[in-house]
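A single structure is presented below for examination.
Only one protein chain is missing; all other protein chains are in place.
For subunit A:
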Amino acid sequence: MNISNSIVEQAADATARSTPVSVARRVRGLSDSAIAWVFIAPAITLLLAINIFPLIWAIYLSFTNYRANRPNAAVEGVGLRNYERVLTDPDIWQAMQTTAHFVFWTIILQTVIGFTLAYLIDRKFRGHAFWTTIILIPMMLSPAVVGNFWRFLYEPQIGLFAYAVSWLSGIPTSDIRMLGDVSLAPWAIIIVDTWMWTPYVMLICLAGLRSIPDYIYEAAEVDRASAWRQFWSITVPMALPFIMLAVLFRGIENFKMFDMVTLLTGGGPGSVTEVASITLKRAAFESWATGRASAFAIILFVAVFGLANIYVKALNKVKQR
């Protein structure tokens, strides 16, 4: 009895020692909230330094004629001139259209294929774990590796892709110029992005499918609902928030698509695959039109932020249903 009492007392002492009050006492009268701030401050400082400050600085620069390669030149305010030039530049509108085209098709393809794969994997057939691993491989590769790898696959003379298409269609391999043909080059990039990121969508959809309780299907079975009816009335609605989440993530990511396009086509042929991020990079770090590039970046930021917010509200509504 005495022994257990002493254990309880020791535990109580230990608990008391580890309470914030005791910690505060040790650091000479600091309050709990002060200590909390001490711990949080580095993270907040870092966040301010690498996120908030650059954003505010970019907003400021977007109203100036500043050029990063001419640091000694006088910086003058130009009002809304940079915004006006960006919004009236046909090349930028072309790049925005190209970006929208990529985002639209990659999302459609990745969602349809990703959900289908998740649905199949969720059936838990023999060897499903093995196939899941195989499907996930592209997602785990570096975009640089994927870009170079597919550049060789698309090569008209030695590329496997050209051989496969030629074998299926009878078109000579030398005529299958995926990266050099104006009409094919955008699709070449969409195919690679879909190949690489469909597994990601599949993973999220799989999580959604696994979260649906079995008893709902059991109840549907009791009600003699057909498999088709179960799919449309249970599976799709309950997995929808997850699908929408995947669409949100992929949409934001593909809006910023840069590496894959650079590696595969460099924006060509002509400017057919020049997406917004490449145009922005050229303006900022090749032309050094820092002020104008900042204005373009802010416009892109507002567009993505605004669209994402609208989308998140829709997502929340779907979740609440």
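Just so it is clear, a residue touches a chain if its C-beta (ideal position, glycine included) is under 8 Å from a C-beta of that chain, and two chains touch if they have at least 3 such contacts; residues count from 1.
Keep in mind that, in the parts below, contacts and distances are computed from a predicted model.
Q: Quick one: find the hidden chain's UniProt protein name among "Opine oxidase subunit B", "Nitrogenase molybdenum-iron protein subunit beta", "FecR domain-containing protein" or "ABC transporter substrate-binding protein".
A: "ABC transporter substrate-binding protein"
Q: For the full complex, which residue in A:Gly29, A:Pro71, A:Gly127 or A:Gly170 touches the chain that was left out?
A: The single option touching the absent chain is A:Pro71.
Q: Of the residues A:Asp122, A:Glu155 or A:Glu253, which one touches the chain left out of the display?
A: A:Glu155
Q: Thinking of the whole complex, not just what is shown, which of A:Ile121, A:Leu179, A:Leu203 or A:Ala297 touches the missing chain?
A: A:Leu179
Q: May I ask you to list the residues on subunit A that touch the chain which is not drawn?
A: Residues of subunit A in touch with the missing chain: 68-72, 91, 154-157, 173-175, 177, 179-180, 182, 262, 265-272, 282, 285-289.
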